[in-house]
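As you look at this complex, bear in mind that one protein chain is not there, while each of the others sits in place.
And now, chain A:
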Amino acid sequence: MAVSAVHLESDAFLVCMNHALSTEKEEVMGLCIGEAEPARIVHIHSVIILRRSDKRKDRVEISPEQLSAASTEAERLADMTGRPMRVVGWYHSHPHITVWPSHVDVRTQAMYQMLDQCFVGLIFSCFIEDKNTKTGRVLYTCFQSVQKGSEYERVEIPIHVVPREAIGKVCLESAVELPRILCQEEQDTYRKIHSLAHLDPVTKIHNGSVFTKNLCSQMSAVSGPLLQWLEDRLEQNKQSIVELQLEKERLLRELAAP
């Protein structure tokens, strides 16, 4: 197989989880940015959250514009890290459904592989609950596609999450993009509706209220918790910095001692 394993940095993993857990009513998706290393290992450094143009169930296709924007982002990351970065894969979520890729997913993956045989697919399955044991579950898998006759089949690719104690700048930026993307989607939809001229005032008020309601949902379900997490993380970091500083001083003293 073209890819022997995928190494996913833990801060990129964090962003994927954030994104996957943001909604249980539809599939979310994004692109993975990283590099292909020797021994056919794909190393994912960060992810980009994408807007879904077609929100039908299990239709996760990336438009050329999005791919292009992602490539630009990859170039930016390449400049920052000094390493060759590019779009190396895609991820999407399967809320309430099995983690295995559907036939559509496998076909979509096969299509991307035609452009880049190292392209990998990740799926995050969440909001699964076993009512009997009250056990919740989150799963993630990595796959590629291989042609078998006229059909495509899934190939399992080992995936490992690589520890990264500090969250990278690019991952943080990706994480805070989510509320912005959601708002943009809402605005675009509203603009189309608003441009319809023949609506009476009551209908217009209704539509305006729907927009307000949806934006409120986004703020309370996404922006709010995101802000809370950022503040908590900041607090934790401040505390860690103090503790690390003390340890550093202690070690310096130990080193200075004969």
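One rule holds in what follows: a contact is a pair of C-beta atoms (placed from the backbone, for glycine too) under 8 Å apart; a residue touches a chain by one contact, two chains touch by 3 or more; residues count from 1.
The rule is simple: contacts and distances are computed from a predicted model.
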Given the options "Sodium/hydrogen exchanger", "BRISC complex subunit Abraxas 2 isoform X2", "Protein transport protein Sec31A" or "Proteasome subunit alpha type", which would UniProt use as the protein name of the unshown chain? "BRISC complex subunit Abraxas 2 isoform X2"
Had the left-out chain been drawn, it would touch chain A at residues 4-5, 7, 9-11, 13-14, 17-18, 21-26, 37-41, 43, 45, 98-100, 126-127, 129-130, 133-143, 154, 156-169, 172-173, 175-176, 179-180, 182-183, 185-186, 189-190, 193-194, 196, 198-212, 214-219, 221-234, 236-238, 240-241, 244-245, 247-248, 251-252, 254-255
